[in-house]
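The next block holds one structure in the form of structure tokens; read it before the comments.
Here the complex is missing a single protein chain, while all its other protein chains stay put.
Up next, chain A:
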Amino acid sequence: MNQHYISIRHLSKKFSKDFVLKDVNAELGKGEILGFLGPSGAGKTTTIKILTGQLRPTSGEAEVLGIPCDHIDERIYEQIGIVTDVSGVYERMSVYDNLKYFARLLNVPLREIDPLLKRIGLYEHRKKPASKLSKGQTQRLILARAILHRPKVLFLDEPTSGLDPSTALEVHKLLMELRDEGMSIFLTTHNMEEATKLCDHVALLNEGVIVEYGSPEEICLKYNRNKKYRVQLTDGTRHLLEQNSQAAEKIASWMASGRIETLHSCEPTLETVFLEVTGRELQ
């Protein structure tokens, strides 16, 4: 049986009179990545804050590593790592000293800092004050600090927001490595490509309500009602074909004559699913 590192049951959160989360349910197992996908204001950050003990739920239950979130104290933070848009670094301190400080707080041997700096590509900058780092480097430092103590669960709130594509790719690669090493990752994003690439399961969140939940493939296939195929031939012409016997014959003849350059199915993306379900854009 898969052990659930995060378990969310009927979670709701109200600020003043407005619900920002309504009856949210989700689970995250060991070595999995669960993504909460939605536009700004959907309730993604609120969910992370509740799960990490920074906010209390109005109703429902949420557990992280078996500990109810309204009973979280500082001991849980030795088993989880958190990266949010408000995670700060000590700007006057060097990259190394930032990690050294948290290594001492979290009882991590100092010898583990250099290998981690090499892994995230900041070893060359280890003596540089954190204030001199670029945004991408700062984000990598924050991520390094969050994984310094090898947490069982890593929370990431929009981990690649504002990063250039190559830095975002590096972050994605690192997250997949961490997942393969057995770390469970809960991330929020409004980037559907990121969610599709990284997540084992996603929850599409709109105005505090999960409108779809499952693996990205399952969700996309569920909404693949008008099955179509996009074909590009060797002569450069492009064809959009529906799934029927005529199209099958056409494709078969093109294949037989070696005229097909590319052939793609046209199932919807998470973004188009979200648009179809909610009528809203993700961005």
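The criterion applied here is as follows: a contact is a pair of C-beta atoms (placed from the backbone, for glycine too) under 8 Å apart; a residue touches a chain by one contact, two chains touch by 3 or more; residues count from 1.
In this section, contacts and distances are computed from a predicted model.
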item	value
The complex's invisible chain, by UniProt name, from "ABC transporter permease", "Aspartyl/glutamyl-tRNA(Asn/Gln) amidotransferase subunit C", "FAD-dependent oxidoreductase" or "Pyruvate dehydrogenase complex E1 component subunit beta"	"ABC transporter permease"
Contact residue for the chain not shown (choose from A:82, A:133 or A:205)	A:82
Candidate in contact with the missing chain, chosen from A:7, A:52, A:137 or A:184	A:52
Chain A residues that touch the omitted chain in the full complex	52-56, 73-75, 77-78, 82, 86-93, 101-102, 104-107, 145
